[in-house]
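The excerpt is restricted to a subset of chains, each kept in its original location.
Which chain is which? They are A and B, in the order written, and residues in each are numbered from 1.
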Amino acid sequence: MIRLRNVTKTYNKSFTVLQRINLHISKDEFVFLVGPTGAGKTTLIKLILREEVPDSGSVYIDKVNTRDFNENQTSKLRKNIGVIFQDFKVFNRSIYENLAFVLKIQGEKKKIIKEKIDTVISLVGLEKKLHLHPFQLSGGEKQKACLARAIINRPLVLLADEPTGNLDPDASWEIMQILSKINQQNTTVVVATHDKHIVDMMRKRVIALHGGNIIRDQQLGKYNHEP
Amino acid sequence: MNLRVVKFLFEEAFISLRQNVLMATIAIMTISISLIILAVFLLLFFDINSAIGGVSRNLTIVTYLDKEITSSGISKVEEQFALITGIKNVEFVSKEDAWKKMKDKFKYQEDIVNLVQGNPLPDSFVLTLESPDKIEDVAKELKLVEGVSDVRFGKEVVSKLRMFVQVFNYVGLSVVGFLLLATLLIIINTINLTILAKKFEVEIMKLVGATNNFVKWCFRIEGLVMGFLGAIVAIVIVDGIFSFVTYKIHMVFPFISVFTQGLSIITLNIFLLCLGLIIGLIGSSISIKSLLKSILKK
């Protein structure tokens, strides 16, 4: 599903974050991305979303090289990828409007939009907050709202960047169960996280980044970002 | 684009406007103000223009006839005049009437008038032209008519008036053109400011998969709505000012008729509405396009 070939990413032409990264994540996988702060986890997610393009090397999504995507192809790609951004990136509108927007740009009907929002909002347990604005939510609630937005479309790929940073252990665990279930329903899931506890409990594939390289790639791995 | 998308785009535009009501209100107010400025000057320009037109239309040519002309000769002359294009009105002034007027005019110099015996003046025609532009040509043609002894018109007045019209149109049109440009720029800038403030929103839209086209149309419609509302406010205020000023001037200078022949207020309203809509659309198109570009580059 996701394949990176010799991907190098440099910021400001001098600061190399990722160096000749090779990586393959297949359709049914659930992958943890770990690494110390500034290792390039978010950068990797941005590359998959084509928010950034690699300086060299290629990113393939579903066997298609995204390098030469035009604006329309990029939009189409993103419609098929659900993302929980590390810094949330929600509109300053009610949660309902935030969720509806994703469906509206797909041209969904009002009725279906309402149904889908109802389903997903009860899944994350934010029924009572549906019509609040982001600034009226707690950190954890905002994070849950982002999860709802990311999965509302049943995307092919789900990218979750630190999805439990503002959640208590129980809530984090619940979220992980939701991600797991979505993964079983044929969505590729990539989770960048620092939550050692969760990574250790989940026993999934763990990819560890350090110093611009993948220093470890283990099935049924544990959180351990030491080289 | 199907109907659902159009409906949705309008919905989006209104959500976006509501998101920062204050900003939208201020922007709409600015649009109104600049449209009002433009409207006021269009009204002034067209009204003064038509006033000058009124003066021009009152210019006359006096055609003196031979002293010995018979009444059948006079009608012949009149028939000839009918063949000349550009003449709007023909008025016959008999030598008796002329002499009476003359005496009236020189009341003070009574002594002089009293010294004159009999009536030294000829019959004449006073002609009004359709337009003062060809006054010289018409005068030449008139001279050739049999029975006409002399043709007179205020050469100096005509040339002064012409110069004045020229200067006025030169200045007036420059000013109106300049104002139109200024209005355009102010409105475009204002819309640009409101859209720049939504940079973050646009970034999110793009990241969750909205196409450029979609984003563009959202903001275009927002611009259209702002332009529309701005124009409506402007129209209401301009029409208000118009009625008030007409009324007020009528009170103060009851003998002047203003705003009667210039720009019709309905034309003006339609013009303002179209302008608001068009600039709203163009302004937002320019702004969102450059914003999308800047986001892409970052």
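Definition applied: a residue touches a chain if its C-beta (ideal position, glycine included) is under 8 Å from a C-beta of that chain, and two chains touch if they have at least 3 such contacts.
This is a predicted model, so every value here is computed, not measured.
Student: Would you kindly express the chain stoichiometry of the entire complex in this file with the labels on the displayed chains?
Tutor: A x2, B x2
In the analysis below, only the chains that are shown with their structure count from here on.
Student: State, to the nearest whole Å, the distance from the C-alpha centre of chain A to the C-alpha centre of chain B.
Tutor: Roughly 61 Å, centre to centre.
Student: Any idea which chain B residues touch chain A in the complex?
Tutor: So the residues of chain B touching chain A come out as 2, 4-5, 8, 12, 15, 19, 201, 203-212, 214.
Student: Give the list of chain A residues in touch with chain B in this complex.
Tutor: Checking each residue of chain A against chain B gives 49, 51, 71-72, 75-81, 83, 85, 89-93, 97, 101-102, 104-105, 107, 109, 149.
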